[in-house]
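What follows is an incomplete set of chains from the complex, kept in their original frame.
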Amino acid sequence: MAVSAEILEALRGISTATLTIQMLKSHGLRTRAVADVRPISPTNCRFVGIASTLRYVPAREDLWHEAVLDSPANPTSDLIETMPPGNVLVIDMGGSSAGGALGDILVARLIARGVAGVVADGPMRDAGPLGTMSLAIWSKGCTAPPSFCGLLAVDRDVTVGCGGVLVRPGDVIVADEDGPIVIPQHLAEELARAGLEQERMEAWIKARVEAGASTRGLYPPGDAALAEYRAAVDS
Amino acid sequence: MAVSAEILEALRGISTATLTIQMLKSHGLRTRAVADVRPISPTNCRFVGIASTLRYVPAREDLWHEAVLDSPANPTSDLIETMPPGNVLVIDMGGSSAGGALGDILVARLIARGVAGVVADGPMRDAGPLGTMSLAIWSKGCTAPPSFCGLLAVDRDVTVGCGGVLVRPGDVIVADEDGPIVIPQHLAEELARAGLEQERMEAWIKARVEAGASTRGLYPPGDAALAEYRAAVDS
């Protein structure tokens, strides 16, 4: 069952640091942070949305006819035109930096279609214009050559790997300054609830620490600190 | 159209060094050699066959039920039981060394089914037994943990990347001491013919060099050397 707009909204208020702790502690999940990506614009790096996926493989020099955007073999245009508004485009480039997946024209179209963000384990291109456009993008930076210089798009909405993380269409992507993480679809609701509670308690702890308290017995909170916290939030 | 047994047989007599030169010179193909793999047994590393493909993505710790071999979600058993005898199993592990794709029991089954060879951009396991079994395997060596320690098999007979090379089901894999290369299906016949001719000429050149000739004018052959060669092969 798809993740509701309410849950996505709740996740927007929880940091990826908190969500990864929850996934590790409650479910033993250690591989949920997309590695080796950075935001095109450091001040425009946050989004929450459901994953739509695109899969690239290494290119072959004679496959021009399949690499062009208007080829029926290339799933990119169809994906861009049909992915639900609010979704996040997750691109599996196999970690290759041979060419940029999206330039300013495709990003302009993604914006027009209401896409929430992009995560790719390879580069984009047109860094100049992209830096001033509104779409938040996590990638391996930008490079001048086009994607078909070394990559071929072959599939959409299949299970992919991105930056060492398994991503299934329908999973929830949350990105903030610590980077993008991937929440399995069936855990989104539980995490929205548990994460919010952790955020609340840590805010209380941090205020205490900033006021001069030692972290001993406070972080993680011992019995006394927990009692004090509960008294505080109940009052 | 599938590559015929006659063409596969002809390719068996041509080195991968010769075939990559032909693909580069005649078709501008530079990315046809699978990178960073080595044979389990250096004396058992040669094969020719049509590619069947298996695709892995990074694992998620809670997906045990899909990772086990007898899960309907895992395409491995089906692939092993149904891939045509004489084919080569090409495994896209995304370059990960987190676990070994095949151990001695699955390799025993591949041998029973007549598979020609294996190419994987990750490791195998059970190196001890594998070193004495008859199947030729190019991989990233061996490691003790099973594949589901870090990988999940999700697809079969789709276009994959393996060691930086695009591989399509139906392509021809040729492996010798220089490693495995991938020949696009539609070029197999042309390469079988051109490669054989190049092998013949280079054997003639090498004999001349071993007899004391300088490579100048001989390798690559100038007009005089070409005339001499043609006279020799025509006689």
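Labels A and B are assigned to the chains in the order they are written; within every chain, residues are numbered from 1.
Keep in mind that, in the parts below, a residue touches a chain if its C-beta (ideal position, glycine included) is under 8 Å from a C-beta of that chain, and two chains touch if they have at least 3 such contacts.
As the structure is a prediction and not an experimental result, all values here were calculated from the model.
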{"item": "Per this structure file, total copies of the shared sequence (2 shown)", "value": "6"}
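Criterion: only the chains that are shown with their structure count from here on.
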{"item": "Rotation in the CA alignment of chain A with chain B, degrees, nearest 5", "value": "180"}
{"item": "Centre-to-centre distance between chain B and chain A (centres being mean Cα positions), rounded to whole Å", "value": "36"}
{"item": "Sites on chain B touched by chain A in the complex", "value": "27-31, 57-63, 94-95, 152, 154-155, 158-161, 164-166, 184"}
